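Have a look at this one before I ask anything.
With one protein chain held back, the other chains of the complex are shown just where they sit.
Naming follows writing order (A and B), and every chain is counted from residue 1.
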Amino acid sequence: MNKLLFLLYFVSSFSFAEINLYSFKSESQKELFEELTYEIGCPLCAGSNVSGSSAPIALDIKEFIYKEIVNGKTKSEIKDQVAGKFGDEVLFAPPRNLSTLLLYFFPLVLVFFSLFFLIKVRNK
Amino acid sequence: MKKIYLIALPLAFVGLISAFFIWNLNYETRDTPIVSDIPDFKLTDLNGRKIDQSVFEADEYKLINVWATWCINCKLEHGFLMSLKNENFNIIGLNYKDNLEKANKWLVQFGNPYKKNIFDQKGELGFELGVAGAPETYLVNKQNKILYKHVGIINEDVWIQKFIPFINE
Partner (left out) sequence: MTPEIGNIFLIFAFSISVLSFLSATYSYYADAQIYDLSKNIYLIFFLLLASFFVLEFSFLTDDFSVLYVANNSNPNLPAYYKFSALWGGHEGSLLLFVLIISIWMMVFSLMSSYSKIEDKNLVLSFCHLVLFSLLGFIIFSSNPFERLIPIPSMSGTDLNPLLQDFAFTIHPPILYFGYAGLIIPFSLALARCFNVKEGWTMHIRNWTVLSWSFLTLGIALGSWWAYYELGWGGWWFWDPVENSSLVPWLLATALFHSAIVSSSRKIFNNWTILLSILSVIGCFIGMFLVRSGILTSVHSFALDPERGLILLLITLAITLYSFFVFFKSDVSDNSSISYSIVSKEYFLLINNLFLVILAVIILFGTIYPIFYEIFSGGRTISVGAPYFNLVTVPIAFFLAFFQGYGVLTKWSSSPNSIKTFSITLIFIIFVSLAFSYLVFNYLSLFNVIGIVMVSSIVGGVLISALRMFANKGILFNNLGMNLAHLGIAVTIFGIGVVSSHSSSKEVILEIGESTTLSNYEFTLTAEDFKEESNFYSQIAIFQVENLSNGDSFDLKPEKAFYPASRSIMTESAIAITPKEDVYISLSERLDSGEWIAKIQTKPFVRFIWLGSILMCLGGIFSFSRRLIFR
């Protein structure tokens, strides 16, 4: 579900290697790159992800992500590395740990509460 | 829905978040740096001589000042850096993504506050430190741990409010 939701771009498959700035051997690597550059933010420009920023640091981070993917690192490893240098703020998908439990829990609580209310009203 | 709930719940929500806002507005964050250890590196200084992490081994507080000739704000903090240098503070420059010739000319023209200067043309060391741009200044303690990272211009006020508290600990 996450993959589908985060899949914003398809990268077209045919072109010369030196023209393509980032070329990957496999589709899953391409997808991983798209996901990571979408979910990791540029530290300087509030709100932009590295995919959509032309700031030098954003390009550096993109390069880094590219190299790490080619080296076979996993998504969480790469995210940890980038956050380890630039801080948790650059991760746009907040980490799912105990302290962010409330964040992910809150919508569920609201939905359940409203469903409960809708059912209760029904018995009028 | 019963009127009392319609009032109490939103009121509680608004009240709660307002409390947090007020707290936050008054809260002075103590920015703990993300990277606390100086990474190993092998680069050159502005005269072409090899330089590595041993340049930080000194039994005193040091600053790493990230600067570049393309950085406008760096000019604005230069005066303060010179005054720090006159107090014998150890400032190590990280010349970030710059041109060697321009950098040297700049120091000759405006003055050199740095004990040593690392020429990080590709921004490799900067990347490992978490540098996002210039100017940035890092406070390093005697045991070579990074205590504080300041993004932006450093001046008298910033020095007193942000850096001195760490030095006095």
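One rule holds in what follows: a contact is a pair of C-beta atoms (placed from the backbone, for glycine too) under 8 Å apart; a residue touches a chain by one contact, two chains touch by 3 or more.
All values derive from a computational prediction rather than experimental measurement.
Q: For subunit B, which residues touch the unseen chain?
A: Touch set of subunit B with respect to the missing chain: 1, 3, 6-7, 10-11, 13-15, 17-18, 20-27, 29-32, 72.
Q: Touching the absent chain: which residues on subunit A qualify?
A: Residues 1-2, 4-12, 14-16, 18-22, 38-39, 41, 45-49, 51-54, 59, 87-95, 99-100, 102-103, 106-107, 110-111, 114, 117-118, 121-122, 124 of subunit A touch the chain that is not shown.
Here is the rule we use: only the chains that are shown with their structure count from here on.
Q: Averaging over Cα atoms per chain, report the distance between subunit A and subunit B in Å.
A: Distance between chain centres, rounded to whole Å: 27 Å.
Q: State the interface residues of subunit A toward subunit B in the complex, per the touch definition above.
A: The touching residues are 43-44, 55-57, 60, 64, 83-87, 117.
Q: What does subunit B use to touch subunit A in their complex?
A: By the definition above, subunit B touches subunit A via 1, 34-35, 97, 123, 127-133.
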